[in-house]
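One chain of protein is taken out of this complex; the other chains stay put.
Per-chain residue numbering starts at 1, and chain names A and B are given in the order in which the chains are listed.
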Amino acid sequence: MPSAKGSATASARRADKAATVVLACIVGLICVALVAIIVGILVSGAGKLFDINFLTAKPEQFKEGGGIGPELFNSFYLLLLTLLISVPVSLGAAVFLAEYAPEGPVTTVVKTVIEALSSLPSIVVGLFGFLFFVLTLGWGFSIMSGALALTMFNIPILVRVIQQALEAVPRDQRDAGLALGLTRWETTLHILVPSAMPAIITGVILSAGRVFGEAAALIYTAGQSAPALDFLNLNLLSTSCPWNVWRPAETLAVHIWKINSEGVVPDLTAISNGTAAVLMVCILLFNVLARFAGRRLARRLTAE
Amino acid sequence: MSKPLEKRRLENVGLGITGACVALVVLLVATLVFMVASRGLSTFVLDGIPVGSFLGGTTWNPHQTDASGLPSVGALPMISGSFAVTLLSCLITLPFAIGSAIFVVEVAPGFGRRVFQPITELLVGIPSVVFGLVGLTVVVAWTRGWAGGTGYGILSSSIVLAFMILPTVTSLATDALAAVPDGYRDGSYGLGCTRWQTVCHVVLPSAAPGLMTAVVLGMTRAFGEALAVQMVIGNAAQMPESLVTPASTLTSVLTMGMGNEAMGTVYNDVLWSLALVLMAMSLVFILVIHLIGRRGAAKHA
Partner (left out) sequence: MHTHIIDRRSFVAAAGTAALVAACALAGCGQGGTSAATTGSQASGSVTAVGSTALQPLVEAAAEQYMGKNPSVQITVQGGGSGQGITQIAQGAVQIGDSDVFAESKLPNKSDASKLTDNKVAVVGMGPVANKDVAIDNLTMDQLKGIFTGTITNWSQVGGPNEAITVINRASGSGTRATFEDAVLAGTAVPDSFKPQEQDSSGTVAKMVASTPGAISYLAFSYFDDSQFKSLSVDGVKPTKDNVTTNQWKIWAYEHMYTSTSPDAATKAFVDYMLGSDVQGSLVEKNGYIPVSSMKVSRDASGNVTV
């Protein structure tokens, strides 16, 4: 075995160089493939991407020229509702796991349950949602059913992100709080959660990107139809009221699935590509936003 | 005297709120397991189909009855199809994922953080339908030209799946490598080892449990993916004969059939049994990860 720096044999150094080259090739190949997919999606839908009519009009059933207005709104509304439900629950669960739970059988069970939830195929979650929310509870294909199915999907991701963020807060901050005579609850609320906030926000937005493209869990819960929306309608029980959570709501990803399955519109390919490109841009925005928001918040907190 | 009591109350409120969140999650999962299981088991309990002929049978034709007068509901073709695409897609992804993880952690961390990671994160958000469409138009044609057959089958599905699980496996593998303490590397470099020697003999072995977890989580993803696979595998409920003949997976048969069959029919019950198998398998995957974790911890201790 070589004992001094720089004494690696010539062959070892050659192997090292070769390995670096091979690794670089692998990474290069992946980057090219990934960029090709992303650019391909954006380019094939570019024509529709800046078409205001496409972005706002309602879809046509059998004529060309339909848009994705309701789908676009539904995607964001569903995401918002999902986050409204899943963020507080995940925050609570993560705080419990990170701060309260003693190492013991309860924690082990909870951790295993959350891991199990994260490993469940989205189609199983979707079918459960169909069985439980849609049929048993009688909510029908609705935004609420969809949001809860997505919540189940989102909770394990969020709990892990938030837990990691809380655990990354330095030990002495926690001790300082407790030493001041604060309860663990107060320490969590006033010290831990605020200082973990940048990481939490980044995690939440990144998880939003994942939820945004989900289709399998939504086909059987939020449904495959998008009633035309009337933004002046504030009757929360009306199907055309955008904010009604009991109406069926097709999202962008489900729309791509539906028109490719049974669609008969003549400009199907263009609409499908355009929708995919819009989705891609949204996810791109989420990523940029996540980085930006995380960095801004971190700067404000450290400046204070 | 009231101050400490107040504090005690506050602590209980906190425990109550967070505990309720945890209880809610556990309750939801329990409901899910219970409901899927109760529907999935009715094939065996209500319809009287033996578990063995479901798990071991090779003929899938629930609308027709076999010699014994029971519907032919052999799920083995789908179960083996699911395992085949899962394993193959992991084999395809693995060198790329681990290779790029090594590159990103050991060779060019800045590039990893600024360029590579954001790109892979974007990939996660692409809907599986879009992957399916790309697979249908590009991958299937490519497989047909290169390997013969109709192009639909395990090979095409595995290639599409390999792309889909690449971000998951890569980012987890990157985390696993990054978690190896720098002291280990310094020790190796101090001994005069090259970077490649350090990676092979020090970093990879000590990150092994983490890497295994990454692979198993990737497999979980591949096993449960539905829409994209359904579009490229061909959905022929026969035992997989080769990589380029049409086959089927649990998810593909489930997606195709669920909307068509009315509740309460044997066909519908059997579809729920497939969902039950899917659920059981994902629990097994989690169990495997736990075992890996425990063995990893034991080795380090």
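To be clear about the criterion, a contact is a pair of C-beta atoms (placed from the backbone, for glycine too) under 8 Å apart; a residue touches a chain by one contact, two chains touch by 3 or more.
Bear in mind the structure is a predicted one, so any value in this text is a computation, not a measurement.
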From B:Ala141, B:Ala179 or B:Leu291, residue that would touch the chain that is not displayed: B:Ala141
Which of A:Ile30, A:Ala149, A:Val193 or A:Ala290 contacts the chain that the document leaves out: A:Val193
Selected residue (touches chain absent from view) among B:Gly151, B:Pro167, B:Pro209 or B:Gly224: B:Gly151
Interface with the undisplayed chain - residues on subunit A: 61-63, 81, 84-85, 87-89, 91-92, 135, 137-142, 144, 148, 189-191, 193-194, 197, 220, 223-225, 227-228, 237-240, 246-248, 258-264, 268, 300-301, 304
Subunit B residues touching the omitted chain (full complex): 17, 24, 59, 61-64, 72, 136-137, 140-141, 144, 150-152, 230-231, 234-238, 246, 248, 255-265, 267-268
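Criterion: only the chains that are shown with their structure count from here on.
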Distance from subunit B to subunit A - Cα centre to Cα centre, in angstrom: 18
Contacting residues of subunit B [partner subunit A, same complex]: 7, 10-11, 13-15, 17-22, 24-26, 28-29, 31-32, 35-36, 39, 95-96, 99-100, 102-104, 107, 115-116, 118-130, 133-134, 163, 166, 170, 189-197, 199, 217, 220, 223-227, 251, 254-255, 258, 272, 275, 278-279, 282-283, 285-286, 289-290
Sites on subunit A touched by subunit B in the complex: 1-8, 12-13, 15-16, 19-20, 22-24, 26-27, 29-31, 33-35, 37-38, 40-41, 88-93, 95-97, 99-100, 109-110, 112-117, 119-125, 127-128, 131-132, 136, 152, 155, 159, 181, 183-186, 188-189, 206, 209-210, 212-216, 220, 252-253, 256-257, 260, 272, 276, 279-280, 283-284, 286-287, 291
